[in-house]
Structure formats: C-alpha cells, structure tokens
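Excluded from the complex is one protein chain; the other protein chains are retained at their positions.
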Amino acid sequence: MSAEFDLLGPWISLCAGILLTLLISVIRTESKRPAQISALITVVGTAVLSLGKQPSEAALVFAGSFEISSLTLLVLGGLCALAAMFILGTGHYLSRERIHISDYYHLLLILVLGASVMVASRNLILTFIALEVMSLPAYTLAGFRRNDSRSNEAALKYFILGGAMGAVFLLGSSFVFGATGTLTYSGVFSASKSGGVMLELGHLLLLVSFLFKVAAAPLHFWKPDVYEGAPTPVTGIMATIITAASFLTLVRLIHMIDYGAAEMGNYLAWLKSALRFVTVASLIVGSTVMITQRSLKRLFAYSSITHTGYLMLGVLGSFDSGASASSVLIYLCGYCVMSTGAFVLLALSKSPADTGTELIDLTGLMKRSPYLTGLWTIFLFSMAGMPFTVGFFAKYFVFMASMNGGETVVVVIAALCTVVGAYAYLRAIALMTMREAAPTSGEWELTPGSQLVAVGAAVFVLFLGIIPNAMLQYLKGIPLIH
Amino acid sequence: MEISDSLSFLLTLPLFAMVLSLVVPRAVQRGYAIFASLLFLALTVYESSGILFATSAATAARFAVEHQLQWLPQIGAKLSLRLDSVSAWFVVMNALTAVIAFSSKGVWYRKSPKLFTALGFFLLFGLNTAFLSQDLIVFYLGYESVFIPMIFMVGIWGENQKASAVFRFFLMSFLGSILMLVSVFFLLSRQVKDGGAVSSHLGSLIPVAGGLPELHAKLAFFGFFLAFAIKVPLVPFHSWLKDVYVLAPFPATIWMSAILSKLGVYGMIRFVMPLFPQTMGTYQGVLMAIAACSVVYAALLAYRSNQPKALLAYSSISHLGFVMLGVFTMKNQGALSAIFLSVGHTMVSALLFFLLSKIDERSEGLDLGVPRGLSQQFPVLFTALFVVMLASVSLPGTLNFAGEFLVLLNSWPVSTLSTVVAGFGAVLGAAYMLKFYQQMGFGASSTDPGKQGAHAEDLSGFELVLVFLLIMAVVVFGFQTSIFLKGN
Amino acid sequence: MTMLEPWMMLVVSLVIFGVGLFGLLVRKNLLVMLMCVELMLNGVNLSFVAFSKIHNSLDGHLAVLFVMTVAAAESAVGLGLVIALFRTLKTVDSDQIQILRD
Partner (left out) sequence: MIITLLVFLPLLGFALNAFYHFNSAARKREPSVWVAGLIASSAMVAAFVCALIAWARLKGSAGVGPVLEESLFSWMNLGALHVEFGYRFDRLSAAFTLVITGVGALIHFYSIGYMENRGSARYFCYLNLFCFMMLNLVLGSSLPQVFLGWEGVGLASYLLIGFWSKEMANIAAAQKAFLMNRIGDLGLLFAMFIAFKFAGTLDLARLAGFEFRPDVATVFGLLIFLACTGKSAQIPLFTWLPDAMAGPTPVSALIHAATMVTSGIYLLARLNPVISQSTTVLLVISAVGAATALMAAITACFQSDIKKVLAYSTISQLGFMFAACGVGAAEAGVFHVVTHAFFKALLFLGAGSVIHALSGTQDVFKMGGLRKRLPFTFWTFTAGWAAILGLFPFSGFFSKDMILHEALVAAHGNPWVFGVLAFSALLTAFYMTRLYVLVFFGESRLSEEAGSHVHESPLVMILPLVILAVASLAGGWFGVPVHLETAHGEGASSVSPAVIMALSLLIAGVGAFLGYRKYSGTIQVEATKDPFRVDEFYGAVVGRGVKSLASFFGRYLEDGFFQKILQVSGAAVDLGGNLFKTVQTGSAQGYLLMMVLALLGLMFGLVFGVNGYGN
C-alpha cells in the first residue's frame, strides 16, 4: 500500500492542491491572488514531482484500473505545465473581462486532474468518471463570462453535446461489458480474441465519443462555436489540455482490442477504413473552412480540427508498426506548445469580447509591435509546419508513421491540406507584416506574465525545431500502449 | 578532416552574421551587409578553391569533402555536408549573389534595415544548407526555409499589391516541395519495409529508389519533379513567377532569379538524376520538350512585356529552359554544361537586375514608366548593361555562350527537335533583350537631368568595381572553360 | 408468470436510451433536453444491471452507482448553465441560442 501511495504521489499532491485552492477560494472570495498563487504552486509542484519520476515499468494500482507509468506521469506533468503556462500567461485577460475570480483556479485544477486520470485509467468506468471530471469544469469554464450570452451559449452547446456523447460512451462501455464481462482494458484485450458484434459495436461507440472530444470530422461541429464563445484562456485550455488528454485516451481505447486475433481481422480492416475517412474528412474540412474564417478563434478551431486530422495520421500508422504510436505523442507535444503560445497571444487582444478578435485586428501589427509580430509568426509558421520549428518534426513523424502504415494516398491528401492550411496562416502573417494598420484594427497589450510564457513557448518551438534530439529520444522511449 | 570540419562554417557563419546584423547600428547596416557578404564570399571561394581550380576531374574529386554530423539519429537524418564539383559552384554563386543583392538598390535599406540584413543572411544560410546537404530531409529543411525570408522580403519591402503575388509564390512552391517531401517519405518507408536502418542520406536511398516498382517510381519521381519544376520554373509551372519578380524589391528579385531558381537545377542534378534514372529516361522526350517550350514560350512573353522587370523575369525562365535542357540530357556532359550555364545565368541575371536597380535609382522609378534615352547621361552604367545584355543573349566570348553552346551540343543528339525549338528561343532572346536595352538606352532622353536629385551620378566606386569584376569574370570564363569542364 | 429475462431488460434499456436521444433531438426546451440526457444515462444504467445479471458480476452494479453520482453532478452543472443563460437571454428555447455559427 505504501508503494502505491508513493507512486500516486503526484496525483495526491494535485488533489491536495485542489483542496487547498478550493479552501482559499472559499475563505478569501474577494481576492483572487492567493488562489492563483496556490494553483500555480500546485501545478508546478505536481509537474516537478511527476516529471522527476521515471519508472522503468508500468505499475497498475487500484485493482488494475489505474496505470502509473512513464506515459501517465509525463501526461500529468505536461498537462500541469500547460496549466501553469495558462495561469501565468492569461491572468490579465481574466481581469480585463472581469471574470478573475478564485473559482476559476480550482476548476482548472480539477480539469487537469480529470484529464490526467483519464489517460491513466485502465478501466472503462474510471475513464468515464475522469471524462466527466474533466468535462464538467470545462463546461463551467466555457460559460465563465456569465453576463455574455455568447459564452453561455457556448457552454450550453458544449454541455448538451458533451452530455449526449458521454452517454454514448457509457452505452459503449455497457456493450463492451456485455460482450466480455469485464470493464478493465486488459480484460477486454484478452477477451477480444473471440470477437463478436457486440464488442465491436461497443468499441465503436467508445471511439465515437472520443472522436467527438477531439473534434474529428464529422463530429466536429461543436468546436468552432464553443471555441468562439468561450473565454480565450479557456479556449486555449480546451485546445491543448483537453485535446491532448482526449487524444491519448482515444489511442488507448483504439488499442484496447487485440487486432492480432484472427476474429478481429475484418473489424481491423473496417475500422481502418472508417478512421481513414475520419482523417481525410478532418483534414479537408478543417483546412478548407479555415481559410474562409474571419474570426481568429474560429480559425484556430478549424486549425485544431486539421491538427486532429494530422494526429489521426499517426493513429492510422500505429496499427502496423508494432503498435508504437509515439508519433502521436510527438505531435501532441509540439502542438500543445505552439497552441499555448498562440492562445496566450490571442488573449492579449483588447478587442471587445462580444465581437471577438478578428483576423483584421492583426493588420499592420508589425509597425505597432514587431515583438508581438515575431512571436505570432513563430507560432503560425510552426502550425504550418515550416522548417526549424517544432511543427515540422511533428508533421514529419505523423506523415512518416502513416506512410509506414501504407497510407500513401492519405498522406498525399494531408500534404495538399497542409498547403491549404499554410495559406490561412500566411494570410494572418501577411496581414501583420505586409499591410499598413487600419484605424479599425484592434489593440493589443503586452503583460509581463504573458510575455514570459509566449517567449518561453517560442523558444521551445524553435529549440525543438532545431535540436529535437532529446525530445525525440525521450518521447520515443515512452510506450503509449500496453 | 580539418577541411571537412570547416564546412560547417559555411552554415554557421551566415547565422552568426544574421545575429550580428541585429546589433549593428542602422546607419552602417548596408556597409556591414556588403562587407560581411564579401568576407563570406572570400571564405567560400577559399573553402572550395581546391575543387574550383583543380585542373582535372580527378583532382577535383580528391578535394571533395563530406562532413557528417549526427543530427537527428532518431529519424536517420544526418547533417552530412558535401562540397564537391557540383555543390561548390552553387555555394560560391550563393555567396556571390548575396554580395550583389546587398549592394543593389540602396533605397530599400531605409525601412527596417536590420531585419532586411538578417533575412538576407538567413537566406544565405538556408540556401547553403540545401546546396551542401546530401541528406534529403536536411536538404528539404534548407529548401523550404528559403521561403521564409523570401516571403518577408517581398511582403515587407515589395511594391503595392504584393500580397497576392507572395501567396501565389509561396503556395505553389510549397505545393511542390511538400509533394517532394511525401516522395522522400515514400522512399523512407520503403526502406523501413525492406528492413534496413532508416537513413535519408542520398547514398542509401538510391538503391531503395532503384528497387521500386515502375508505377511507384513514377509517382515518387513526379513529386520530386514537380517541386523542382516549380522552383526553376519550367513553363506550365511558372505562373507564380512574374508578379513576384516584378513586385519584389530588387535584392529579392536578384536572389530569386540568380540563386533560388538554381535550387531547382541543383535538385534535379543532385537528387532526381541519381534517384530515378529509369523514370527520367522514360520521360526524357517529354522533359526535353517541356524545357524547349519553356525557352520559346517565356521568350515570346518577354518580347511582349513592356515593363523591364517583367521582361527580365520572363527572360530568366527562358534561359533556365536551356539549363534544364542540359540537365534532361541525363548525361554527365549535359549536366556539366548545365551547371556551367547556371553559373553564367546566376552572374548575368544578378547583374541585369542589379543594373536595372541602378537605373531605377537614377530615374523617377521604374514603376512610374520606362525611362528613355539614358545611355547618353550614364555612359558607364549603360555600357555595363550592354555588355551584360550581350552575355545574356549568349554572344560568343561570354560564359553564357560557352554554356549554352555545350548544352545544345549535348542535347542535339538526344532530341534534335527540342534543340531546334530552343535554338529559335535564342533568336527571340536577342529580340527582347535588344528591345529591353534600347527602350531605356536610346532615343531622346525622357527625363529632365535637372530633376534627378541625388542620383545623377554615373556608376562609380564600389559598384563600378563590382560590376567590372563580374563582367571580366563572365568574359574570362567564357574562354577559360576548363575551370568548369576539367577535362571531363 | 414468466421470469424477467435479461434480454428484456436490455431492450427496455435501449428503448429508454433511444427515447432520451430522440427527446434531445426534438425537444426545444433546455430543461427537457437536460432531462433527456439523464434519461439516456439511466437507460445505460439499466443495461449495466442487465449485463451484470448475465455475467453474474458485480462490476455492472458498481458502475451504476458511479454513473448515478456523475449524472447528479452533471445535472447540477447543467441547471447552473441553463440559469445563467436564462439570465442573459431570457429564454430556455434551444432555437433561440444560435448566435454562434458559421
């Protein structure tokens, strides 16, 4: 028991931090600073604790339903680090929008807890609970600008669709349970050798609910609306923390079936074609709609649908190459960093919340702030996958994984979509650098915290784009699926 | 080993110069850029002198160096730089182009000079990466990174309405290059399937490409071909070129026409030829026809253009058609001639745009209309322009003649029809270049000399020396061809 | 009197789930839609119980407990959101909340 306790240390510290922050927010309602500091200390501490541990082997606790491994610790640490960046980088936004209240912080911490447990879960019920623990704060946070109907609408849409898809997940679990009599992943894996339509249906339902979470087309409809309505930092959190955790869970759910079994051969072929469809649809829809957008947040929403498509490329490749889906992990790592940077910058826009930040607010930014323009350029280029940014290597690995999986045509389509997407990013860059500022273009403010975070992210993006060795070595050594 | 280690200086020094340019004060920025690029040119020539001045191919081969650095062992990519008788020319031309570009029309330095210089050195770095790398992934990195400074140079310092030209340039180039990347991935995945260690080094991909089934080889070839055909550009793939050449500031135009286009030539010689000899052989007739059509089509359009910059832009396509004709002979001699002609084209097109920028400075600006009758007023400038124009129409006795002659001589037995068609392009070439020159040079002067302001001086000082030396080089190497041919 | 067979429970559970889903699709009142979500969850609960019975396993019953807890939390959050929305838009009609689009 003490060994398990030791292993669970980081999660326990996170829980303790949540309780502390909750306590602070209850007793010091008028000041948000203590809660902010407490939350920051919590995530930083947890990140240090979890990234400091490097277990050579995965350990299962709580009767085999919770996995403590290098992957889950990395996820916990990474998500905490992202949370820290958002806490540090977007406080000014909350103040400006008059929603800087202590509750924000413990909700955020609970969200991180849910997300990290979801990835660590090896039991469908635990996964469901973690999913809801992650989602409920997310709904609330999305509607955090309580006096803004757009924010409320976003929260409600997210809630209704998320709730329905949560039920679908549960129905899938129930089918899987019905087919195998067990709810643990390993149990399902060994039971899947006998196959059966109920198992396959249940598995499909599980996947669909998570494809919804990562907003793969044709389950992506909620994303642009929710992104647009939610407060910018929350949008950033959804784009990074929730997407990363959901996607990793999706990969693990996909691989809870033993595709080596003879009975599952047909299903594997079908599933691959279904996923191929989803991949191509996400890429095409995301990249083409992206270039029609005027709102920056909607643009990033469609951009993240495209990124889901790229991630799916890595998943598609993972079936054949010894079930190693490290390309997904690498992509997520790069994607999270550059998205965090981009959303922290987006939160600097002083455009009124009811219209949102539009693309034209970037016009002539170089004249006004070359510094901000440089940062924007780095993140946008990285999203487009230009060389010497982490975006390039991220794309390299998913393309390569998919190519190794024999999905040449999908790779070619992805390449074409990259070009289309690049147009959208370049258009934003062109607005900043190649146009004179219009009187209507919005104001941007720079704050020390956001500068620190954005510069850090930019350095990270460039560093990993030039010398990614250490990251690649580390991430390649982490088994995603057991 | 000592020599090979210093190869990486060819990459690090431009980066260093880039960083330094952000510190150097605005006022001396231009001097700094020219000085640093001259210094770099000297270093590059010194570095490659063993190869450049070798008297025979065997000696040159002995001086060829390859420097390997494990950069990305996880993906099998190495920083393997190779300086040999192919890449040496391109590297030297790259450094030379930087000198010419930095010394062209100085007006552009009035706006954000630091950024401009930094972008220029980054461009130098990216191009050197591409020209030196034997590793396809690293080559791609260099190849693709060149877009970044180019976009900004055109976008920030370009004329009005430049944004759509920039998009067009970027998107078409990016389309080509990403399909090339997919082809590389395809080869790499074959390598994985064959069970070998993953390595994107050219040497280890050649057998992989050789073992591909016919259809696959064709598709992979197409990816490469499209990238380089857009970059050069060959004619159906050239529609990005004119606007961006015209709207770009002069240094950027010089860079694009003189050296960026050579990326395509280099890629075709260095990578496509050894990787897909069979496929290329299958399509040789078509390829030669495309090259010949490029020559004639672009020449006709150049003849139709009234704007000097547009005319030179098309002329660049036309001349590169000759280069590609040499490449597509798929023979050692043809490729050698193509490299030879490339060097000539680099110098001549850079000089043409350079001198045009000087005319631009001395008139009310080319965008306001073509100035006329300037040769009386600026005899030195226009004499230089005339000589360069002669080189451009490949008058015998110039570098370009020897190159073009050898290219056509080698392409004649391979495809006589294409050679004949391209030959007519040479006649048209004379037509439009004469038109180009006499438009501005002859006739009654259209501008009032009193209104010229600060720039009423003829070409002088550093610019004159630079132009003179380059013209001398064009003439001397027109006769001393052994420096290129090395008794091959 | 026949025994209550597990498959019957399954059918009922699926019907309840379907009713919930259908209601969610067609009803315009946000509160009703909230109830429909609960209905879906409860339908699944029933199927868990049925499968538990089939497999003679306690896991299903256990799951039901968890789900009920989560469902309670979810409806609490949902109601909060509906109230917040009602305060700004003065409506609980789902057709009225279509500001965010395209």
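Lettered A, B and C in written order, each chain numbered from 1.
Following the convention adopted for this analysis, contacts are C-beta pairs under 8 Å (C-beta built on N, C-alpha and C of every residue); 3 or more make two chains touch, one makes a residue touch a chain.
A quick note: this is a predicted structure, and the numbers were derived from the prediction, not measured.
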Report summary line: Within the entire complex, the undisplayed chain is in contact with A, B, C
Report task. Just name the one of A:420, A:453 or A:480 that touches the chain not displayed here. Result -> A:420
Query - For chain A, residues in touch with the removed chain - result: 156-157, 160-161, 164-165, 168, 197, 200-201, 204-205, 208, 212, 218-219, 221-222, 224-225, 266-267, 269-270, 274, 284-285, 288-292, 420
Query raised in the report: Residues of chain C in contact with the chain that isn't shown?
Result: 21, 24-26, 94-95, 97-102
Report summary line: Where chain B meets the chain that is not shown, the residues are 168, 236, 238-239, 242, 297, 300-301, 303-304, 332-333, 336-337, 373, 375, 379-380, 383, 390, 395-397, 402, 405-406, 408-410, 412-413, 419-420, 423-424, 426-428, 430-431, 434-435, 438, 441-444, 479-482, 485, 487-488
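Basically, only the chains that are shown with their structure count from here on.
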Query raised in the report: When chain A is withheld from the analysis and all other chains remain in place, what is the resulting partition into connected groups?
Result: B | C
Query raised in the report: Which one chain sits nearest the middle, judging by mean Cα positions?
Result: A
Query - Most distant chain from chain C, judged by the mean position of its C-alpha atoms - result: B
Query raised in the report: How big is the gap, in whole Å, between where the Cα atoms of chain A centre and where those of chain C centre?
Result: 26
Requested in this report: Calculate how many whole Å lie between the centre of chain A and the centre of chain B, each centre taken as the average of the chain's C-alpha atoms.
Outcome: 43
**Report entry** Contact footprint of chain A on chain B as seen in their complex
**Finding:** 71-75, 115, 137, 140-142, 144-145, 147-148, 151-152, 155-156, 158, 162-163, 166-167, 170-171, 174-175, 178-179, 181-182, 185-186, 188-189, 192-193
Report task. Going by the contact rule at the top, pick out the chain A residues touching chain B in the complex. Result -> 366, 370, 381, 386-388, 392-393, 396-397, 399-400, 403-404, 408, 411-412, 415-416, 418-419, 422-423, 426-427, 429-430, 433-435, 468-469, 472-473, 476
Requested in this report: Write out the stretch or stretches of chain A touching chain C in their complex.
Outcome: 125, 128-129, 132, 136, 139-140, 143, 146-150, 152-157, 159-160, 163-164, 166-167, 170-171, 173-175, 177-178, 181-183, 224-226, 228-229, 298
